[in-house]
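A single protein chain has been omitted from the complex, and every remaining protein chain is retained in its original position.
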Amino acid sequence: MRVTVWNENRHERREGTRPAELYPEGIHGAIAAGLRTHLGTDVEVTTATMEQPEHGLPAEVVEATDVMLWWGHEDHPGVDDAVVDRVHQAVLGGMGLLVLHSGHYSKIFRRLMGTTCSLRWRNDGEREVVWTVAPRHPIADGIPDPLVIDEQEMYGEFFDIPVPEELIFLSTFSGGEVFRSGATWTRGAGRVFYFSPGDQEYPVYHHPDIQRVLANGVRWAAPAGRGLPLDATHRPLGWFSG
Amino acid sequence: MRVTVWNENRHERREGTRPAELYPEGIHGAIAAGLRTHLGTDVEVTTATMEQPEHGLPAEVVEATDVMLWWGHEDHPGVDDAVVDRVHQAVLGGMGLLVLHSGHYSKIFRRLMGTTCSLRWRNDGEREVVWTVAPRHPIADGIPDPLVIDEQEMYGEFFDIPVPEELIFLSTFSGGEVFRSGATWTRGAGRVFYFSPGDQEYPVYHHPDIQRVLANGVRWAAPAGRGLPLDATHRPLGWFSG
Amino acid sequence: MRVTVWNENRHERREGTRPAELYPEGIHGAIAAGLRTHLGTDVEVTTATMEQPEHGLPAEVVEATDVMLWWGHEDHPGVDDAVVDRVHQAVLGGMGLLVLHSGHYSKIFRRLMGTTCSLRWRNDGEREVVWTVAPRHPIADGIPDPLVIDEQEMYGEFFDIPVPEELIFLSTFSGGEVFRSGATWTRGAGRVFYFSPGDQEYPVYHHPDIQRVLANGVRWAAPAGRGLPLDATHRPLGWFSG
Partner (left out) sequence: MRVTVWNENRHERREGTRPAELYPEGIHGAIAAGLRTHLGTDVEVTTATMEQPEHGLPAEVVEATDVMLWWGHEDHPGVDDAVVDRVHQAVLGGMGLLVLHSGHYSKIFRRLMGTTCSLRWRNDGEREVVWTVAPRHPIADGIPDPLVIDEQEMYGEFFDIPVPEELIFLSTFSGGEVFRSGATWTRGAGRVFYFSPGDQEYPVYHHPDIQRVLANGVRWAAPAGRGLPLDATHRPLGWFSG
């Protein structure tokens, strides 16, 4: 299985800032390291970043990717529509996609959801408590309930998303807010998992349980091997003679 | 309540064709007449067609619409993106939308769904039998189970849509196919109902039970009056002091 | 429309206790009064309590009820199975049911759900904040978001229920817990709404917004009038000749 971790990669390249201190290898580097720790050697994890040609996502990279992770924040509009088209088609064709934290406002997530994907937020270093409401789901496997994150940005409802197919995690914050922090959808032949914990100002992606959630998410979102009826999915088949 | 029936209005303007014979007042005219028959005098039904300026959907019309119905077929790409944006925003803000038959491939429906919305099809005048699988749903109220349409175009699975929030009708066809022919989703504050029966080659929109489904759909999709937290839906509200 | 508010009616009959002080007319009395305030004169609200013959729910009462509300706590096992059977059949036949607070452990709710319906709890007079995650749902109409209850018993996840068809409210508590506090299901031709705020130790049912939620729930759960295909729902129909 081949995993591509995509990152906007801006905050952490500004010297002397908190993100640069927390993520010297980039947020993508931390996420990739966590995946390598928690997934077996059958999984090859690579990274791609926005400043690379075609944002590091030329056709051959996207086509070779089984599961993509997407982290972006301050320049969603700067992502080339042609790349968004390419990733969108890949998801519909079966590629898994994990959208992380501020990626809720990314072009690719909004396009897959069809809504504004807006939410309440406040960055005040509050405690986030992540509760499992689907204990049987493979993404929750091995995750403590609750999972406590000492400091995080608050994301709160109303989160303007389509009703999730599966609601896995709910988060509460010190201020009393609540958020649907782990949720899934199917789009075409592809599986999408949104997971909100993870901000550039906090060491969330170094947290072993958060890494485990992402690793579980990758396993869950990976395309089913043989037998996926892609043709049936994506073009009219015409007459069925029965 | 104000209802706007939108129609591409091309097939039925070609003299001497079957659509022109079946729908002398246009498909929009037939749909509007059916709605007027089945809805009370509290509902004002108007129509808009593609050849009009801004496709008959300038901002003031869209803003004044509580529920829109959308029928299109042969020129989906010709619909102006600015009008699609306007309708999209209206749905997210609470306007109801009924997408009909070949409207499955319209820009607005694909944008709301995030998928290809492709399907199997065959136009061979087959019997369509519409079964109710959500008998308690208000859209099914008063609809015979099954509802038999003597001649229709076949629409078959796999229909590449997000999993419906509510699956109301399933159709079978003489060839043995099946289709999720009546389904709903919420997008932002707006309700969306897709209903597949209705082709320009058949008198489906003159069928009283089909008219009743559409009238029920309009009632169901109408915005909730006061109290809809549109602000919460569409922009971050910031601090909650609790 | 005829509404029957059922109550175990034990806590509040113990003189000198907090429940007796808060609910001198019984919890059923407070709920009924709230419904009468918020619903129109087309709705007739009556009450029934556990100590009455057949728990106040003989066949003629159940058959004449459109929507029932159920509050119980300390003697769920004492409810006669024959009465539970009767209410269960009524729900499947189209009667609406609102299950309140500690009613999560009632025989009728567990039978409709098929699960243990267990949850975490702690009675410590904490603040409950009720957030709306389905702003378009009629049960949320006119309800402030968030709705703050100054003192309540804590109910927390994991709540062992089937995945709700519609998730309307999420609650957080001072201790950091979260709860799916407003959720719906369909069973047969009947609609079920569970709403957790409301404990005998706190004046929750005197709160106007809580009363409004219950009134909205009654409207939502009321049987669809004519046209409900009860026969199709409840017995095999045999041959369809097409």
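Order as written gives the chain letters A, B and C; numbering starts at 1 within each chain.
We take it that a contact is a pair of C-beta atoms (placed from the backbone, for glycine too) under 8 Å apart; a residue touches a chain by one contact, two chains touch by 3 or more.
This one's a predicted model, so the numbers in the text were calculated from it and none came from an experiment.
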Margin query: In the complete complex, the chain left out here touches which of the visible ones?
Written below: A, B, C
Next item on the list: Check each of B:158, B:185 or B:220 against the chain that is not shown and name the one that touches it.
Entry: B:158
Next item on the list: Determine which one of C:2, C:18, C:36 or C:111 touches the chain that has been left out.
Entry: C:111
Note to self: Give me the chain C residues in contact with the hidden chain, please.
What the structure shows: 92, 111-116, 118-122, 156, 158, 160, 162-163, 165, 175-177, 185-188, 229, 232-242
Note to self: Even though one chain is hidden, which residues of chain B still touch it in the full complex?
What the structure shows: 127, 129, 131-135, 145-146, 156-159, 163, 166-167, 170-172, 176-178, 180
Check: For chain A, which residues reach the chain that was dropped from this view?
Finding: 94, 127, 129, 132, 134-136, 138, 140-143, 145-146, 148, 186, 189-191, 224-229, 232-233, 240, 242
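By definition in this document, only the chains that are shown with their structure count from here on.
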Note to self: Based only on mean CA positions, could you tell me how far chain A sits from chain C in angstrom?
What the structure shows: 37
Notebook entry, point to check: On chain C, where are the residues touching two or more other chains?
Noted result: 127, 129, 132, 134-135, 145-146
